[in-house]
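For this view, one protein chain was removed and the others were kept in their places.
Should a chain be cited, it is by its letter among A, B and C, assigned in written order, with residues numbered from 1 in that chain.
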Amino acid sequence: MAIKVDYVVRETSTNLFRNLSITLASILTVMVSLFLLGMALTVNLGVNKATQRWQGGIEFIVFINPGATTEQVGAVDKALRESPEVEKLTYVDQNQAMEEFRSLFANQPELIDTVTPDILPPSYRVVPLNKSSDTVEALSEQYRGKPGVKSVVSATETIKLVQKLSGTLTVFMYVVAGVLLGASILLVLNTIRMAMYARRREIEVMKLVGATNWFIRVPFMTEGLVQGVIGAGLAIGLLVLFRPFYERIVPDPTQFPLFSGMVPASSELFGIYVVLAFIGCVIGTIGAGVAVTRFLDV
Amino acid sequence: MAIKVDYVVRETSTNLFRNLSITLASILTVMVSLFLLGMALTVNLGVNKATQRWQGGIEFIVFINPGATTEQVGAVDKALRESPEVEKLTYVDQNQAMEEFRSLFANQPELIDTVTPDILPPSYRVVPLNKSSDTVEALSEQYRGKPGVKSVVSATETIKLVQKLSGTLTVFMYVVAGVLLGASILLVLNTIRMAMYARRREIEVMKLVGATNWFIRVPFMTEGLVQGVIGAGLAIGLLVLFRPFYERIVPDPTQFPLFSGMVPASSELFGIYVVLAFIGCVIGTIGAGVAVTRFLDV
Amino acid sequence: MIKLDNVTKVYKGDVVALRNASVEIAKSEFVFLVGPSGSGKSTFIRLLNKDQTPSAGRIFVAGKDIGELSSWKVPYLRRNIGTVYQDFKLLANKTVGENVAFALEVIGRPRHVIQTQVPAILDLVGLGNKAGNFPHELSGGEQQRVSIARAFVNRPLILLADEPTGNLDPATSVGIMQLLDKINKTGTTVIMATHDRGIVDRMRRRVIELDRGEIVRDQVRGVYE
Partner (left out) sequence: MIKLDNVTKVYKGDVVALRNASVEIAKSEFVFLVGPSGSGKSTFIRLLNKDQTPSAGRIFVAGKDIGELSSWKVPYLRRNIGTVYQDFKLLANKTVGENVAFALEVIGRPRHVIQTQVPAILDLVGLGNKAGNFPHELSGGEQQRVSIARAFVNRPLILLADEPTGNLDPATSVGIMQLLDKINKTGTTVIMATHDRGIVDRMRRRVIELDRGEIVRDQVRGVYE
């Protein structure tokens, strides 16, 4: 049986407005949980980008002069490869360096345009066997000043700390966001259930007059969906509003150059927004779906 | 008119169980918001403790040898006081140092017992006029190795970063916790309102039979209070459970000595728990109070 | 006991349910309220326990102007007036026994009084075996009798009954009328709205007839029409 659209629209909006305050509460919770999730995703993205060179235990990087001769490079290469203290070695050529640069400065396209791969230094990323700071220091010192080597950069205490803290922080935010997501599903579910409970006599009467279960269900389901979607929309709106603020609280890149990559680009954020919108729909649908099924089957 | 206790208990528990799922949702939200608030308070407490020596722009500390002669101390004192580059100078004597030590290691009383004020070095906390790292370095270098000076310690990049990040982080957590607290008041309010709405016919009938407003209200108010209290209890329980985990994610003090103070002592946590329990009661009472007032006055 | 002084009740949409009604009812009187559907009988009854407020005029119950009653005193007024509503108004989440007991709990009667009076009154209306059932588990007539039991259980001074036999068969109706008569004889003022010609004609009590909100007849020992 075709349910008329205007009937559904009418019923849904009546219900939404009748229980305005509880509807608001569940929209708010959806919003907060999705906002938190969005923040966690953003921070995570930023930190991963900012520290991408340093992932996987890399303790120092040997940058090669772009103008170095093949022999010079060969010597450095050989020395690194044959060193018994190096556990793992990765070579990043100029094109890969360009890739990295591009992603690090995705929010500053004007910067990317001024750079071509041939001015970027290729580099060796070194994971040493022994990670204590003294031996790392001694090892990296061996390559500093070698012919063809532009510079040797070690992972600082700061970088390690940022990785650790932000790792902890994002896990924490994911957990909180996850709990809140659970809470919001529960809440949408309950809003709908309460709405149905408050109208249980009405529903009983509708059934006695010959309404099918779907005829009764659909407006309630739309109600849940609307709550999820509005909640997600508000969360995205908040994230957009919050972005300048976030960019401001990221430690000043001139003071901490490490953080220049922590400000994500619009395209990356857009991906996050799409994910949030999708989750909003899912929350609404699941919440309402469970509510109507459980209620009408009794 | 005296309302009988057994009547209130009976009605309240019936209501709580009748709407079990919505009751759970609002208890959960109260729990999450209070948990977050508790975490924020804990982290804040820890960071403040860990960085207390470095607050207010202090850039380096000159520790005096406990065995230094009066003349040696006088010379250092004079040099610091007369330096045109020092903006502010604070002297911390051995007793104050002991205080600081006590609060920093409040969670390790065995350590406190082994220390007496006379083995702790007194120190000068220096706020320089010019905060750029080069001049700070040069200035602090002047005192290193002077007679009577035990050591000179500068605020590292790490300390500054931790202060900045944790400041940002706790503000962020306070904001989220605040929003969630608002949401939980709204939620308790709405749970009670929905309960009253679902039972509006009953309430109308009760009034027609001669029940006073308070006779009708009290069970609903108790319901709100119970939700707030249970939510706070769960949040405190979670914080207790979470404590070992939190102590584990605090960066390893042997690697980052700065963080030894970030693990709060039980007595400090107890204060936080009391605050949370109180807030739980307030949430429940306000939520339910507003709900019953607004509903019955119509 | 009860006095209406030029009372008018206009509902929203200009429905005049009662127009310039002036009536005096003495203590211990038994009054039938008759008239076609929509003539204002229920309105008349609901004005007396302040379920509705008049648009004009004054209403006195036990010598007091109930229009002047502050709102926190209304429950105390209602405890002296037992009401059988046309739609019963039972508490859906309480059993029959609890519904009747509620009227006693509200006025703070001790538990042992409740435990003896409730079964007694339920037996009186023939529902001794339904005390543990919920209202939706009862037949229409049974629900109506629960409503009567609740209205009378705390021995009010005034009993308002809005078509208390509308859902009852003639035999049960006779039983209920005998009960109301007995209640009336103990000194309770009874006002009963009804459509039942047989009952009115048999009892021959004071009859007030309403038509489109106006009192068109007030007759001692009257008949239905």
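By our rule, a residue touches a chain if its C-beta (ideal position, glycine included) is under 8 Å from a C-beta of that chain, and two chains touch if they have at least 3 such contacts.
Remember, predicted model here, so these are calculated numbers, not experimental data.
Participant: Give the labels of the shown chains that the missing chain contacts, considering the complete complex.
Facilitator: Taken over the complete structure, the missing chain's partners among displayed chains are A, C.
Participant: Which of these, C:Glu24, C:Asp123 or C:Glu137, touches the one chain of the complex that we don't see?
Facilitator: C:Glu137
Participant: With the missing chain put back, one of A:Lys150, A:Lys164 or A:Lys207 would touch it. Which one?
Facilitator: A:Lys207
Participant: I'm checking contacts with the chain that's been left out. Which of C:Lys27, C:Arg155, C:Arg197 or C:Arg217 qualifies?
Facilitator: Going through C:Lys27, C:Arg155, C:Arg197 or C:Arg217 one by one, C:Arg197 is the residue touching the chain not shown.
Participant: Among the options C:Ser42, C:Gln117 or C:Thr188, which residue touches the chain absent from this view?
Facilitator: Checking the options C:Ser42, C:Gln117 or C:Thr188, the one contacting the hidden chain is C:Ser42.
Participant: Could you pull out which residues of chain A are in touch with the chain that's been left out?
Facilitator: So the residues of chain A touching the missing chain come out as 1-2, 4, 7, 14, 18, 199, 201-202, 204-213, 215.
Participant: Considering the whole complex, not just the chains shown, which residues of chain C touch the missing one?
Facilitator: So the residues of chain C touching the unseen chain are 11-13, 34-38, 41-42, 86-87, 132-133, 137, 139-142, 145, 162-163, 166-173, 195, 197-198, 224.
Just so we're on the same page, only the chains that are shown with their structure count from here on.
Participant: Figure out the least number of contact steps between chain A and chain C, where 1 means they touch directly.
Facilitator: So the least number of steps between the two chains is 2.
Participant: Going by C-alpha centroids, which chain is farthest from chain A? Tell me that one.
Facilitator: C
Participant: Looking at mean CA positions, which chain is nearest the middle of everything shown?
Facilitator: Of all chains shown, the one whose C-alpha centre lies nearest the global C-alpha mean is B.
Participant: Could you state the distance in Å from the CA-based centre of chain A to that of chain B?
Facilitator: 27
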